[in-house]
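First up is the structure itself, then whatever we jot down about it.
The complex appears here without one of its protein chains, the remainder shown in place.
By letter and in written order, the chains are A and B; residue numbering begins at 1 in each of them.
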Amino acid sequence: MAKAKSTAATRSNISGWRQYKALLKKDIAQELRTKEMVTSMGLYGMLVLVIYYIALSQAGTGFDITLIAAGLLLLMIVFTSMLGLNRSLIHEHDQGQLEALLLAPIDRPIIFLAKATTNFLFLAIVQVVVVPFFYVMFVSSSPGIIRGDVDPGPWWMLALILFLGSIGIAGVGTLLATISVNSKGRDFILAVLFIPVMYPLLLVLVAALTAVITGGSGFEATFWQMCAAAAAYNAVVIAVAFALYDYILGV
Amino acid sequence: MSKLQEFAKSFTQKRELQITIVLAIFGAILTTAAFVMAFTSANMQYHDTTVTVDYLLEDKGALLAPPAQQVGVDEGFVYITPWFSQKIFYFHVPIAQLSLVVFSLAAIFGIIFLRTRNPNYDLRSRIAMETTLIFTLGTMITGSLWTRASWLNSWGELGSTLLSEPRLVTYTVMLMFVVAYFVLRKSVEGEEKKATYSAVFAILAWIIVPFSFLYTRLTQEAAAHPTDAVNTGMDPSNLLPFIVCIFGMMMLGYAIYILRVAEEKKRTQLEEIKETIEDSLSKASKAKGVNATNQYSAAVVLNKTSEKQSSDSAQSASKDGGE
Partner (left out) sequence: MSENSHNTSSAAKTALENPTISAAGDATTSPAAIMAQGVSRSFGPRKAVDDVSFELPDKAFLSIFGPNGAGKTTLLKVLSTLLPITGKGSASVCGFDVKTQAEELRRRIGIISHNPLLYRDLSADENLQFFAELYCIPNPKQRIDELLEAVELKHRRYDVVRGFSRGMIQRLSIARALLPKPEVLFLDEPYSGLDPHASDILDSLIANIREDHTFVMVSHDLDKGLELASHALILSRGQIVLYDECKHIDTAAFKSLYREIVGLGVS
């Protein structure tokens, strides 16, 4: 009798939203304690900036960096996010925690959504810190912009396209990192899987970023076209990743 | 034992193998014939650059080149006879089409695998991926030869050619996918995990490849790089070797696929036989184990009689124990 009663009570209480919040809270608490992901990603991003500085030190003043700035920025984001994605899934793996999650009465999609959300969050935080540095170091100090030949678009456009990019990276990256964390040679496998899958997105991101950074007549049209393309990629590929995540967890 | 017999039988039943070998031979003959035809019977067309199939489709089956483009000299431009690029075309396009077909097959078998969990489909998906690797490499080699030849002719520069051809870039991405697929397979432990992950990845790859093609084009337009030059149609004398080559390649591709599937199936059969042998070994040892169990039962009986649970069962059991 008592058993039946408690059954009814627990059944009415299961709430996906509550579980989602718990998962987010857990990841954030973990990060606040260790500061592992944000610091390692941020530091890595800064180091990449130093490498850029070294690489471009002989380019001379005549070199128009705004043409390749978008590519450089994206390169940094790709490398830092791969580092972060790996770390975030290792946290779920090394003590078998993922198994504990799967044993709980939780819908599998909630696990995917929560993990993708926290990955997005940490990516965004790192970008908020590192992208301004990049901009000051390489873009706003470039001769073209100082002379006024190049007129970059507004900053919110930059933020919007980075936002779209981070959604795609976090969404699809969560699936790929879950695969790679279960295999030998985690970091390497993630890179091997990540780059071809991200190829179309990275391509349009560079196009949109270049449009914003170089400005010029009618850059808005290109920018919006590329944003739409990035959104389309995100919608389709994240939906597929969402559907396939269940199978990854099932073995 | 019956599995062993099946295995032995499958070697005597060579029909599948025979058909495949016939297919392979025919495929090879047709491909060679197309090669010969390309250099002998096919007429040279005088126009500048690439001859592509999508042009034919756009023109709703108008297989003849527009008259203006069949002329060697047009509007002041002097075109060099695209001799080599013309020849490589007959091989490039069929290989490229087939690579897309087998790539799709890999994804479709991946979907079926995830639904059924039948390892046979994982096997098929993997072999399809292997075939994709062969054909993608073929596409890229012929494609880069072709692009180089034709674009050197038309613009006299090598510079941005390879990276500005969306199809070639797409094939590079596809090659990355195929390589990643096999790297993934190598690094995942456990058969089922390996099969599931690679099926998921094959499906994802299949979704991404069209995006790669479209977005390469889209971004190139945005950057206003040179994209495709004028497309032209085909002379009927060129069409014959083209079609012959498609059939030849298809037969060859199918033969490769079937042979590899058959080979891998034999391998799994062999594994099964090993399993059955181990099983029979375990049965033999179980027979030995009966001894131990009899001792065990006797002990149980002693236990039970001391508990005085049931005298009936104790009697019957002690008989068992005495055997």
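We take it that a residue touches a chain if its C-beta (ideal position, glycine included) is under 8 Å from a C-beta of that chain, and two chains touch if they have at least 3 such contacts.
Treat the numbers as computed from the prediction; the structure is a model and nothing was measured.
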Which of these, A:His91, A:Lys115 or A:Arg186, touches the one chain of the complex that we don't see?
A:His91
Taking the full complex into account, find the residue in A:Ser15, A:Thr39 or A:Ser141 that is in contact with the omitted chain.
A:Ser15
May I ask you to list the residues on chain B that touch the chain which is not drawn?
117, 119, 191-192, 195, 268, 271-272, 275, 278-279, 281-282, 285-286, 288-304, 310, 313, 316-317, 320-321
Which residues does chain A use to touch the chain missing from this display?
3, 6, 9-11, 13-15, 18-19, 21-23, 25-26, 29-30, 33-34, 36, 91, 95-97, 99-106, 250-251
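Note that only the chains that are shown with their structure count from here on.
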Along chain A, where are the residues that touch chain B in the complex?
175, 179, 182-185, 189, 192-193, 195-197, 199-200, 203-204, 206-207, 210-211, 222, 225-226, 229, 233, 236-237, 240-241, 244, 247-248, 250-251
Complex interface listing, chain B residues touching chain A
114, 173, 176-177, 179-180, 183-184, 187-190, 192-193, 196-197, 199-201, 203-205, 207-208, 211-212, 214-216, 218-219, 222-223
